[in-house]
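A selection of the complex's chains, in situ.
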Amino acid sequence: MHVIADLCLVPLGVGVSVSRYIAECERILSAAGLKIELHAYGTNIEGEWDDMFQAIQQCHKKIHAMGAPRISTTLKFGTRTDRAQTMADKIKSVQEKLSKS
Amino acid sequence: MHVIADLCLVPLGVGVSVSRYIAECERILSAAGLKIELHAYGTNIEGEWDDMFQAIQQCHKKIHAMGAPRISTTLKFGTRTDRAQTMADKIKSVQEKLSKS
C-alpha cells in the first residue's frame, strides 16, 4: 500500500535543541529508499507502507540509542484507492487552484 | 518496543458520518490483543510496536474495502526507555498533580 505521510518526532529529556536527532532520522528514511522532503515542522515521506513504518521504528530505536529517554511523535498519513497520487501531485493540485483568480 | 499511541482515522469520500468505519477499526485493534480506550477524538492504544502498526494497516485496508476511497489518519505515539509506563499510569500521573491544591 502506497502512503504519503508527515512525520514530526519530538525527543524529550535532551534539552531544547533536537535537530541532530531529526537529522539522524532523515538519514534513516533516505537510506530506506523513501522519498523525503524536510519542512519547518516535520518531514514529508512517500513510499510503501512496510518500508515506511519499518524506517520510522528504526528512527525511534536510533534516537533512543543516541540518549533520548523519551520520544513523542506525531504522524499524519494518507492512503487512497481511487487513484495514484504523489507528494508533488498534492502540492500541484493546490497551486493550480491558487493560480486561478 | 512498547508503545502508547493515539489514533484518529478520518475516511474521506463517504459523507460526514464516519462512526461505522471507526467501529470496524476498534474491532481490529481489539482482536489484535491491543489495549484500547475510545475517546471523543480518537482511540488510545497500548501494545507492542509490530502488533500495533500491523493492526493499523489492517484498519486502513478494511476501511478502503468498506468503500472509503481515501483515508487521512493522525497518529501520535510515544516510546520511552527510562521506565515502563501504561496508559493508566499517564492519566494517574496528571490526576495526582491535579488533586494537590
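As written, the chains take the letters A and B, and residue 1 is the first residue of each chain.
Quick note on the criterion: contacts are C-beta pairs under 8 Å (C-beta built on N, C-alpha and C of every residue); 3 or more make two chains touch, one makes a residue touch a chain.
In this text the structure is predicted, and so the values were computed from the model without any measurement.
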**Message:** With 2 identical chains placed here, how many copies of the sequence make up the full complex in this file?
**Reply:** 4
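Everything that follows uses one rule, which is that only the chains that are shown with their structure count from here on.
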**Message:** I'd like to verify one number: the distance from the centre of chain A to the centre of chain B, where each centre is the average of its C-alpha atoms, in whole angstrom.
**Reply:** 19
**Message:** So in the complex, the part of chain B that touches chain A is made up of which residues?
**Reply:** 1, 13, 49, 53, 57, 60-61, 64, 69-82
